[in-house]
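The complex appears here minus one protein chain, its other protein chains still in place.
Chain naming follows the written order as A and B, and within any one chain the residues start at number 1.
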Amino acid sequence: MDYRTVLTTCAYCGCGCGLYLEVLDGRVVNTIPCKTTPVNEGKLCVKGWNIHEFIHSPNRLTRPLIRKNGALTEASWEEALDYTAGRLWEIKEKHGSDSLAFLASAKVTNEENYLIQKFARAAVGTNNVDHCARL
Amino acid sequence: MTNSIAELENADCILVIGSNTTSSHPLVATRIFRAKEKGARLVIADPRKIQLALKADLHVRQNLGTDVALLNGIMQVILANGWHNQAFVDERTEGFDAFRKVTEDYPPERVAEITGVKADDIRTMAEWYAKAQAASIVYCMGITQHTTGVDNVKALANLAMLTGQIGREATGVNPLRGQNNVQGACDMGALPNVYTGYQAVNIPDIQNKFQAAWNAKLSDKIGLTIPGILSGLVEGSVKALYVVGENPMMSDPDVNHVEKALRSAEFLVVQDIFLTPTAELAHVVLPGASFAEKDGTFSNTERRVQRVRKAIEPVGDARADWEIMQEVSTRFGYPMNFRSPAEIMDEIARLTPSYGGITYDRLDGEGLCWPCPNKDHPGTKFLHSGRFTRGLGLFHAIEYKPPAETIDEEYPLWLTTGRVHVHYHTGTMTRNSPSLHAEMPEGYLEVNPEDARRLGVRRGDEVRVVSRRGHIVVKAMPTDRVEPGVLFMPFHFVESCANILTNPAHDPIAKIPEYKVCAVRLEKAA
Partner (left out) sequence: MNEKVKAKVKELLASGRIKGFWGLRTMQGNIGPFLFSSPDDLDELVVGDRERPGDTRYPLNKLLVNLARCYPEEVFGVLVRGCDERGLKTLYSWNQLNPEKVVPVGIACPQELAEACECLKPFPDEFVAGEKAEGSEFVSVANVESLSLESRLEHWLDQFAKCIKCYGCRDICPVCFCKECTLEKDDFIHTGDLPPENPIFHLTRAVHMAGRCIDCGLCNEACPADIPLRTLYKKVADIIDEEFHYRPGYGDPKEKSPLNILGEAPKH
């Protein structure tokens, strides 16, 4: 029996409510609002209360996919990463840095957004980075 | 937000404009309810009878896209009655005379004609807001998603400055950010013109600082925004697109155009946790980790940086997005070797003045609101106390402009879009959550009972909604939440995708599309 409560921040709207995820034997089984986090003080909306539900959805992507003969086909990480980096490199060499563009995300962490724009700017050499701030 | 969420409950007047707060930011609504309980006046300006309107002291229903006129009207009344804060205007602002000249052309009677709001209601709004001890403005995408989005926001800033309702506790201009980390993505420089902390890419000193830190040659050319990227793909100037955790195939206006753009890409990478309609078009799909499967931070709408903590290992072979990005970069020839998100935050803090004092060990408890320039700084609860970021607050003289698309004989109805309480954005997460899906399994169209009767449509009947961009079929829900001549639909549902209909015309500065207004016609589906 491996049971833990993990304090984290809700991933839905911009309120930023604190909540505990209940983890039992490697699965997130429930959500409990945190009483002491400043935004929500023990309260949540319906989305927050149910945020654990999509985590183990059978529809989650669990393997890299590469389009082969028109269809998305499961691939290893090695192959997918090499292919991705290789194609991006080829396109940069052939058409220049500004022929590549990046959509970062209002869903991923600060640290991840930082790395995405750093990759675009420092590795590829373009400022073509945007995300859905306007949507 | 200029102020923090909790402060709202101490305001004695709250103007909510273009925010369906109970649905989209429920825990902000908590504070609005509390303020109301303590005796605050609540004023709602929204074309729809949203839930907060049930608790409002005054609810005005302006015609779609007429916010500048409404706000100018309010300010005209304030000026005409001398209710403005002259001392604040003199000490803290500039550009007042030009602003005053334009604003004086918006007497309530003229504004009533444009907005459909009664002249007396405009006077009441002006008096309540201006005379309050502490008045807060709360707004959301109902203000920004217009071709005049920037004008709308500037008009709100004018109103706050005119009355000195900013830079103090429980006042301010408070945009509610829609996504959990849209504030953070902006802060982190996921924008074409700035590095982290809004440091411009075309200022040489800043460019040099980042070149030295990243050991790379950097471009000083401002990059493309999403609309520019999409048209670049169609024209062929953009060849490759790397999308992380976004779903433009549903979230962007005129989806048919988006699909054409994405299909034009020579190489499309999508990194996500579900196979979204966007991922279905990709050449490579990389499975990322959900928020429960990694460490990191999110920055909320009040600029509060808070921890995200790993609860479980990524499902299947999925990997944390920061790890994927490092792998791609290293293989691309630019090695990245951070051992943890905490290390990444240390680099962010070194390069970003407003995040300068943020480290993981300080984020336990309540997190930190930026600006937090150094390790001893406690963070900043509200902005613009004593001084605006640019020094003096700048008034803008703003004329009302109608929306890009207006109704005509062929498309005689207005359509506006938004969120519902149980779903989120393109539904990728919520529609994969059984409890939320059960609460609202499909989309619907709000139509005024009068319009419904004229068309012979009853609750649950299928109707076809047609705009200049395309058409969709959806079930009708007759309700007085919308007025005659106005339709509303949520945009979460791929089967009845509202953004097939919406107008991609966008604000010239912010490039934000006009999701909130387009012209359509309604037909009974066969």
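Heads up, the rule we're going with is that contacts are C-beta pairs under 8 Å (C-beta built on N, C-alpha and C of every residue); 3 or more make two chains touch, one makes a residue touch a chain.
Only a predicted model underlies this, so the values are computations on that prediction, with no experimental measurement involved.
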- Note on the structure: The listed residue (B:Ala212, B:Ala438 or B:Ala526) that touches the chain absent from the view is B:Ala438
- Given the contact definition stated above, which residue among B:Arg123, B:Arg177, B:Arg331 or B:His421 touches the chain not shown here? B:His421
- Task: By the contact definition given up top, give the residues of chain A that touch the hidden chain.
- Result: 1, 3-5, 7, 18, 20, 22, 24, 29-30, 32-37, 40, 42-46, 48-49
- Task: Pick out the residues on chain B that sit against the missing chain.
- Result: 22-23, 26-27, 29-30, 33-34, 37, 51, 54-55, 307, 309, 364-366, 420-422, 435, 438-440, 444
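The rule is simple: only the chains that are shown with their structure count from here on.
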- Compute the distance, rounded to whole Å, between the mean C-alpha positions of chain A and chain B. 20
- Task: Please give the residue numbers of chain A that touch chain B in the complex, ascending.
- Result: 4, 6-18, 21, 23, 26-28, 37-40, 43-47, 50-57, 59-67, 72, 77, 80-89, 91, 95, 97-119, 121-135
